[in-house]
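Encoded as structure tokens, the structure appears first; notes follow it.
Apart from one protein chain that is not included, each protein chain of the complex appears where it belongs.
Letters are used for the chains, namely A and B, taken in the order the chains are written, and counting of residues starts over at 1 for each.
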Amino acid sequence: MMHETPMTPADMIVAAADAFATLRERKPRVHVITNSVAQPITANLLIAAGGIPSMTISPEEVPDFVARADALLVNLGTLDSERRSAIGGALDVAGDEGTPWVLDPVFVDISSTRLAFAHEILTREPWILRANPGEVAALAGEDGYEPVVADRLALEAVSTVLVTGAADYATNGSRHARVENGNPLLAQVTGTGCAGSALTAAFLAVYNDPFVAATGAAAVIGIAAENAAQSAEGPGSFAWRLVDALHALSPADIARRARIV
Amino acid sequence: MMHETPMTPADMIVAAADAFATLRERKPRVHVITNSVAQPITANLLIAAGGIPSMTISPEEVPDFVARADALLVNLGTLDSERRSAIGGALDVAGDEGTPWVLDPVFVDISSTRLAFAHEILTREPWILRANPGEVAALAGEDGYEPVVADRLALEAVSTVLVTGAADYATNGSRHARVENGNPLLAQVTGTGCAGSALTAAFLAVYNDPFVAATGAAAVIGIAAENAAQSAEGPGSFAWRLVDALHALSPADIARRARIV
Partner (left out) sequence: MMHETPMTPADMIVAAADAFATLRERKPRVHVITNSVAQPITANLLIAAGGIPSMTISPEEVPDFVARADALLVNLGTLDSERRSAIGGALDVAGDEGTPWVLDPVFVDISSTRLAFAHEILTREPWILRANPGEVAALAGEDGYEPVVADRLALEAVSTVLVTGAADYATNGSRHARVENGNPLLAQVTGTGCAGSALTAAFLAVYNDPFVAATGAAAVIGIAAENAAQSAEGPGSFAWRLVDALHALSPADIARRARIV
């Protein structure tokens, strides 16, 4: 599943810029299963990055959409019985077709039902698991988060784990990196986390190394956030400026400004 | 169902401006059955145009809302069993009350389940079918789109068909027009297509000729998009500027700037 070429941080920045250029060119279809509160901003940020979103969660329809998609995001927000069934069907198709997919286990630290379901899904080995520290700790069965918890989870889940935060931490158990781009206003706008996960899926659609896809997508959304924050007057103006900034971003900007260490 | 008065393009522009003036004055209630990703921008653009949206999709409630509505939009995004049942109930009430309605068969070219359901709905003869070229081709059972495909579909469905694109094409089989207003940024913001269909339903609520309602609504959203694009810095700022621009538009603007040929 992964190309385990040793890469320096400088290599990873070049790879991130390349992957972004390919995304703009190929315009991958990304099927997104997420909660309704995150849908509009996720769709708009995905389009701004160059992807083509679809978002149905109807179990009868999801297989058709995933079969046509280049990547899949499974976000656990709002887990009703229909959505669980849609997720199961989506992952069956993704497995058959070899479609890369990302898991975003929102709020597994709050609901035991979600946590149990997330453990089930982890057995299907997501290409990338993107979560905040509390969610990573809950999935690993730990009380608190430390980077080694993410490392262990990555090994157990045979996956790249991207832990979001003031700086993002990426690990697949043997490779590790921090992405230092970003802005605190991201946490003030609902749905930007899910949008980041959808962007990660778009990167996976065009770049075969999950570790690069995870760090590259994190750098891209982080740089867009830095640009948006420069002229934002608060979280309201930051939200639409983030869309404009992502739309305006070029691969050269990524090469110049990504802070992957 | 239609007033088949022969109209010149100049007549159609006058009629579009008149219809818009009536919409502003009467503030029609439009019930919108659509996917959750499109709901916020659809509601906000409908309000900006002068309409009053309602959006419940609960099968138990839809009949009450449609009975009070002046027009109905059925958008096939996210087709679960509940939504199908809501659509059936909505169309029963619309049929009994003579409520005009618009069908927006989103993504029927991707899902065979949706296509089959759309064919069922077409037998109920929507007043207007508003779709993109790929969807029109799929509904007509053709591999590719050409205007004659839309003409044939209009005759078969006893409906006005509005095909959206760089220029929109309207046909009811015997009458034909192109609406040349618009801006490419519309395609960069999720939900604007559904919002255009909801605006079409609002026009139908106040103007009894579906051909004029379809072309008039297309011109209005297109002119608003042209105004919004002038100061937009990307799709993020375009989205809210579109709402402001539609809100600021007057019937005189339509009379002066509509390009219906």
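In this section, a contact is a pair of C-beta atoms (placed from the backbone, for glycine too) under 8 Å apart; a residue touches a chain by one contact, two chains touch by 3 or more.
What you see is a predicted model, and the numbers here were worked out from it, not measured in a lab.
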Task = Kindly state which of the options A:65, A:127 or A:240 is in contact with the chain not pictured.
result = A:240
Residue of B:177, B:242 or B:260 touching the missing chain in the full complex = B:242
Query = Which residue, A:22, A:85, A:111 or A:208, contacts the hidden chain when the whole complex is considered?
reply = A:111
Request  = With the full complex in mind, choose from B:43, B:71, B:129 or B:150 the residue touching the hidden chain.
outcome  = B:43
Touching the absent chain when the full complex is considered, from B:58, B:112 or B:174 = B:58
Interface with the unshown chain - residue positions in chain A = 35-37, 40-41, 77-81, 83, 107, 110-114, 188-191, 233-237, 239-240
Request  = Spell out, residue by residue, where the missing chain touches chain B.
outcome  = 36, 39-40, 43-44, 47-48, 53-61, 64-65, 68, 82, 239-245, 247-248
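Operating definition for what follows: only the chains that are shown with their structure count from here on.
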Ask   = If you average the CA atoms of chain A and of chain B, how many Å lie between those two points?
value = 34
